[in-house]
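What follows is a set of notes on a single structure, which appears directly below.
Note that one protein chain is taken out, while the other chains of the complex remain in position.
Each chain carries a letter (A, B, C and D) given by its place in the written order, and its residues are counted from 1.
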Amino acid sequence: MYNEKDINEQIAWAKINADVLRSMENPRKGYWLAVLICVLMLICAAFAEYIQYTTGMGPANLNNPHMWGMYISTFVFWIGMSHSGTLLSAILHIIHADWRKPIYRFAEAMTTFSLMTAGLFPIIHLGRVWNMYWVLPYVSDRGHWPNFRSPLVWDAFAISTYLSASMLFLFIGMIPDLAICRDNAKGWRKKLYTVLSLGWMGTDRQWRNFRKTYLLMACFLIPLAVSVHSIVSADFAMSIMPGWHVTTFPPYFVAGALYSGCAAIITLFVLLRYFFRFEEYMTTPIMEKTCKLTFAIAMVWTYLNLVEFCSVWYGHDIYNKEVLIAKATGPYAWVFWIMIFCGSVVPFTLAVQKLRRHMPTMFVVSLLLNLSMFFERWMIVAPTLSMSHDPHQWDIMYASVVQWAIVFGSFGWFGLLFLVFVKIFPSVSMYEVKEMVFHRRRHLVNEEAAARFHRRKDDSQTTTGEPGLEGA
Amino acid sequence: MSKHCVMGLFSDFDEAFAAISDIRKTKVPGVSVDDVTLKSPIEHPEIEEVLGERPVHVQKFTLFGAIFGVTFGFFFLAGAQATFLVQPQGGKAVVPLPSNFVLMYEMLIFFAVWCTFFAYLFLSGLLRKRHTLYSEKVSLDQVGILIDVDEDCLEPIKDLFKRHKALEIREEVLR
Amino acid sequence: MAVNKQNHKSSSRLKLLLEKRHIWFAMLSIAAVLAVYPFVVMSSSSSAPEIVPPGGSHNGENVEQPIEFPHNTHVKDNGINCMYCHTYARRSKVAGIPPTSKCMGCHKVIATDKPRIQKLTEYWEQKSPPPWKKVHDVPDFVHFTHEKHLKRFVFDQDFPVENVKEVCAFCHGDVENMTVAHKVKPLNMGWCKTCHINNGGPGDCWACHK
Amino acid sequence: MSGKIDRRNFLKIMGLGGAGTALGGCDLPSTVTLEEGKEEVVSYLMPEEYVIPGVGVWYASTCAQCAAGCGIHGRVREGRVLKLEGNPDSSMNHGKICMMGQSGVQAHYNPDRIKTPMLREGGNLVAVSWEKAVGAIQEKLSAANGDQVAWFTGTLSGHQAALVSNHLEALGSRKHYIHEPINASVWQAVNKDMLGEAMPRLRLDKAQMILSFGADFLGTWISPVHFSGEYAKFRKQKRRGLLVTIEPKMSLTGANSDLWIPAIPGTEGVIALGIAHQLVKNHSKDMSSLPASVQGLINKYDAATTAKIAGIDEKRIQRIAELLVERSPSLVLAGAPVEGQAKGYASVAAVMLLNQLLGNIGQTIESQGSFPFNQLKAKTGGTSDLFSFVETAKNKQLSVVFFYGTNPKFTAPKAMEMDSALNDVPFKVAISMFMDETSMAADVVLPAASYLEDWGTHVAAYQPQQTAISMQQPLMEKLYAETRGFGDIVLDLLKVAKKDVYSAFADYYAYLKNAHAALPAEYKEAGMTDGDAWSAALQKGLVNVATGSMSLPVKPVSFGDPAPADSGGKFAYHFVPSARLGMWDGRHANLPWIQEAPDQITKVVWDSWAEIHPLTAQKLGIKNGSIINVESEHGTAKVQAVLIKAIHPDVIAIPMGQGHEEYGRYAKGRGANPLKLLNPVKEETTGELAMYATRVNASPTSQKEVVVRLGASDTQAGRRFVVTVPVEQYQRTEGA
Partner (left out) sequence: MSLENLLGNWSQYRKGHEEGGFHDYKHLWGMAIDLDICIGCNACATACYAENNLAVVGKERFEKGQAMHWLRLERYWDQNELDHPAQGASFLPMMCQQCDAATCEPVCPVAATYHTPDGLNAQVYNRCIGSRYCSNNCPYRNRYFNFYSYYEDSWPEPLNMQLNPDLTVRDKGVMEKCTFCVQRIRVAKDNAKMENRPVADGEAMTACAQACPTNAIVFGDYMDKDSQVAKLWKKHQVKLRLTKQNKENPELRGYRIFEELNVDPSVMYLERVREEV
């Protein structure tokens, strides 16, 4: 039905440079407004954290059964979000899906920034934040070490590993682009890019090592991403609490993470495409492919959800079962059903070609998907704490203003980081788009040559890439 | 005899490719394909067809990092766990392997990734003073060929570049 | 600088290096050395009944006391036992500051002309003990007890009680030669812990923290 | 005792240095708190004997948190009393202690204590010196006619009681009002008539079965700690004792019964007679010695009639009678709900009649024996003195009244017009630790020392197997220099009123020591000096008293028909101002531990509430947590509703204790005072206030609040938390 190309392979390389560099210049009023909003959100969070720091965890409405609240669920949410970059960049890189090229950069940035956001939450939720470094194994005369059996220590290790690996991945992948920026910038930017591009000249030696390094990084990033979210799930699964002590949690968390990551990519895809006029790079077919991928992951997530419910149901562990029933019928039922609806029903819009080509719809849908994912994390953390073994301590908890302010502010923090990023760094990978264009053009030329050779008339169908899903 | 360095800029990769294969074929005395450097805005792995295979060693450092990470991880964790004055055990192992595996895994990746990164910086010759013979057009859309030659070979190379429709030729005397 | 040439050369040298087997041994030995360092940090001898005095030193501040009490005069010149004044040490967790009456017991007649003694007499007459400043202060969550340390190092060892100052000096330093006592040992947790390891003290956190 | 001020200084500085806060706010503990020369360490001026800093010492004394008089041990360290525990030497509590006793330290260290004497000047109470306050009192006393002076106290015993009596005697007055809202006065009156002894000794440990008509002996009845210990023995007998409770609202005793039967307050007498009927008709118990009127009543209440009036299944009544016969000896008790009726005396007498019929008297109800020191005996009271006080005051027959250990302004029902009665007394002296409602209304307030800083002796009204005079001694120096012990205050009054006798004693301590020395020789071990004996008594915390053994003669008591007469008119529900262990009559409402300790049955904290049966609530449109108006003829209380099945559907209960208008930061303005709603109905025979005779209506308001309580679930949701097994299994494995 729609036979567009992923990208117009005739696009001039100079135009690519110009388009992307243009996006980094002269912020418009809207940009400053967005920055202002983000800063204000951040101020909310800072104020709330100030209250919490000075008075204790009480204002967050945490209490005896609910020792963890939305901080931890938001932590899981952001960690999940961080899997987008890994998925789009590393996995698709390894399987040579070249349509990732125009959109992976911002996905990777998202990975890094959402990790930087996620990492704040376990710290914020500590009762004694000022002692957070005790989790790290450092040498002291007291001979103290952290308890390496604790999943929270695993978290600390995993997040720092993941953060450094994904930052390196983002950075390495950006070096050739930084060199482009360096060659086109003036003033402080020139200095900045000169330092950051590390003297990139595009020599064949640099390219060779670059390609290998990038591949190695990607190879490590994939198991790392899986392990990170498995470890995050271990925060729950390693406990004995009903509803947490679930063997399917690691894959469930990973699927949820990829899901929310994809959904967030769609959101940012639409925003960047619209605001930076990247229509030529972030094309509808690429959107379609992303949507299809998201749909597939959504179905995996749905399946794992069902598996979890079924295993609880057939396992007949009374405490587990009680929590499951309470999730669906108890005080948090509305959250649960919104999660199920938005997470398992709404994604079917992604299967409809007409809808997934409609950017505003996809924007709304992706927000709904992320809402579902946010609720999913809440449904993991809260009901178990509310309804665990001891009925005497059953309780219902909703987050207080302080908690909400900090969670709200975390979106501002993420937004701010992202806004700064898009104006300082190229949010579309120029060299890779060039590569994509180069290879597709070459492919096209070869195809044409072959066609001429075989005297085929009809060569209009033989564009590169996959054709659209016929009449979905 | 002073050494010279010449750079020719070409409008596309095919031209550059042809130029290098010419260098290889013509066998100008004192000019070796090993002295040729290709500067391109994107990667051209196919250039090795004419430049000859040039090995990459990054993965060895990665392997080292991985092995170091996992062994260091084990000894570090076990050592730390054994030095707790009071063992928080409750009948469980002092050095619990299953949970240590998790951290060893993380440390494996941590060290592997960082080793890769530093090996990359080192092996690809980054973080060094930039060559003066660099055209910003290389980062745009042109392909450059950089070659170190003796003074007497300078002209043949230039001719060769011109023959291949080089858009621009620059040269520099190396000390 | 012939960058290009240089690059090639260095890379070929590296190539040589990388192909040599022994590089692996070198690398792994670095790894092994690094890996055992937690063991090294804590290594020390095993517990034994004999006394291993704690080491360590600390450069204490000069604390300004209401009366500059000369420990040296009392301990060194006059040979007064520590526990004569700090009388609770063997019976309680705190060693205690001597009551003013104890000071006055002697100083009603001895050295009454010295300004410090006159100041003390002033306090005595005002019926308020001098507001001594605490020099050896551990955090409130540390429950140190003098009683048990004296039992371990003095009474269980049949250590002559008249020489108790040598045991006191473990933590309080050479008070004999001080005027106003000041801190000469770190009194921090690592220091305490080292001594506990050396002398077979309890390793349970709840031994000190409750 | 040297250097008072220094010792207190020592406490405050060094003591708190030791207790101090641990984990400084935002500091890194290891780096910042290791400091030199920052903290002061204060030494003694003179060494205190027995005091080793850092070592806690236990001293014996007597608890004064309620009138039961348990022996306590107080842990004293660095001159501060830190914790109270039971005195193992006391046969009252055998080293055990209840929550109120534990909280004694909080009364002692309460931040709202009165620190100086106060005198009303120009409508306000202002701080004055002792001389001025005492001068004002003496001025009024000398102006007053002797008979116009009165003491208004709670239960008093020991030498304090003797001093008060002597003071009144010296002034020529006989007006000693004694008021305890939580009492057993009617029961005592019945006992007096029936057994010749108001407070017989109850042998719970010997009883095979206890049938309690609202006598909350585990919670609030007479001597709860003692009875709790006895209860444990009762349960652990070879054949496990059986406890049946019949009461309108579940008390702590009811919560521990094998069978709990809700009853409409006022019908207990009828139920007792119904059981008596069964005993006589089916179990051939002899009633021939009873008065004819009583025989008539027994004949009247056959199972069917009883069941109709009391709303209890006939079979239940028959079964209880059966059990009482089967498990002999038994013990039948009557508590506040039985007493608190217009026909309370008859109801209690009907209940006690069961003991007579079952032959429990002499078995589980024993004589206390004769206590040799009549003046030291406990002066107990109930609520009847409220009526007489109000009446006397309104007749302007009182000019000076001393208040101590009671708070009638708080505990008297509104309809009794206590406020105006107090206004009619021209000069009121309150001796109190706290500014309670009565103190606020007084003209002179004298700050009392707490019982942990004061001397005294106590002889509890109820004495266990070993009768004793309990010693009360200060566990620490006075917290506030300006407070004085109660004994000292009365002694000072007596030094004026009866100079010749009392001027010999320097203070109350000297008086007590002298009194102890005057005890007969058998109270001291052979060869002991008076001083040694005194020290021994203080060390033990009590002086055991030999009482002659006596048998209890049973005298038949005649009483009227206990059946309730009134229908309550437009007020449909019976009102129960229930007593809580802990809060007691409200005297402990200012103790944070008591406020935060959940009510034993509803588990509500920090508030008062109305207990309503869910069926009733449904009928009235009340939900759990609704704010409701409980309305009686004389007032309305706005409280939160707590739906609970452990109450008779026709009953609405509000616990006593809250609703203070004064009384410090923890008590003030919290909840509602149910006593204010009561109708001023008198018990017909004894003149006590019929506390359970009020009828109320309840109506919901639009407000609703979260019920602040401990615990979320009322059931165990299938968990094995508290597993209940039938007694047969217990007997197979452990009993019999």
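By definition in this document, contacts are C-beta pairs under 8 Å (C-beta built on N, C-alpha and C of every residue); 3 or more make two chains touch, one makes a residue touch a chain.
From a predicted model like this one, the values you see are computed outputs, not experimental measurements.
Asker: With respect to the chain omitted from the figure, which of A:Tyr31, A:Phe47, A:Trp134 or A:Tyr303 is a touching residue?
Answerer: Hidden-chain contact among the options goes to A:Trp134.
Asker: Could you tell me which of D:Ala67, D:Leu141, D:Leu156 or D:Val225 touches the chain that is not displayed?
Answerer: In the full complex, the listed residue that touches the missing chain is D:Val225.
Asker: Looking at the whole complex, which of A:Cys38, A:Val76, A:Met201 or A:Met238 touches the chain that is not displayed?
Answerer: A:Met238
Asker: Hey, which of D:Arg77, D:His458 or D:Arg587 is the one touching the hidden chain?
Answerer: Touching the chain that is not displayed is residue D:Arg77.
Asker: Of A:His358, A:His392, A:Lys423 or A:His443, which one is in contact with the hidden chain?
Answerer: Here the residue in touch with the unshown chain is A:His392.
Asker: In the whole complex, what residues of chain D lie against the chain that is missing from view?
Answerer: 11-12, 15-16, 18-25, 29, 56, 77-78, 80-86, 93, 95-99, 102-103, 105-106, 109-111, 218-219, 224-225, 228-229, 231-232, 235-236, 240, 242, 244-245, 250, 252, 254-262, 319-320, 323, 479, 581-582, 592-598, 600-601, 603, 605-607, 613, 615, 645-646, 649, 665, 706, 708, 710-711, 713-716, 718-727, 729-730, 732-734
Asker: Extract the touching residues of chain C with respect to the undisplayed chain.
Answerer: Touching the missing chain: residues 38-39, 42-46, 139-141, 143, 145, 147-148, 151, 197, 204-206, 209-210.
Asker: Pick out the residues on chain A that sit against the missing chain.
Answerer: Contacting residues on chain A, toward the hidden partner: 55-58, 61-68, 122, 125-129, 131-132, 134-135, 144-147, 149-153, 156, 235, 238-241, 385, 388-390, 392-393, 395.
One rule holds for everything that comes next: only the chains that are shown with their structure count from here on.
Asker: Please state whether A-B or C-D has more C-beta contact pairs across its interface.
Answerer: More contacting C-beta pairs are found at A-B.
Asker: Based only on mean CA positions, could you tell me how far chain C sits from chain D in angstrom?
Answerer: The mean C-alpha positions of chain C and chain D differ by 55 Å.
Asker: Specify, in ascending order, the residues of chain A that touch 2 or more different other chains.
Answerer: If we look for residues of chain A contacting two or more partner chains, we find 142-143, 145, 205.
Asker: Quick one: which residues in chain D touch 2 or more of the other chains?
Answerer: 30 - these are the residues of chain D that touch more than one other chain.
Asker: Can you list the chain A residues touching chain C in their complex?
Answerer: Those in contact with chain C are residues 139-143, 145, 205.
Asker: What part of chain A is in contact with chain D in the complex they form?
Answerer: Result: residues 53, 130-131, 142, 318, 322, 389-395 of chain A touch chain D.
Asker: For the complex, which residues does chain B have touching chain A?
Answerer: Touching chain A from chain B are residues 13, 37-45, 47, 51, 54, 56, 58-59, 62, 76-77, 80-81, 83-85, 88, 96, 99-100, 102-103, 105-107, 109-110, 112-114, 116-117, 119-121, 123-131, 134, 136, 138-141, 144, 146.
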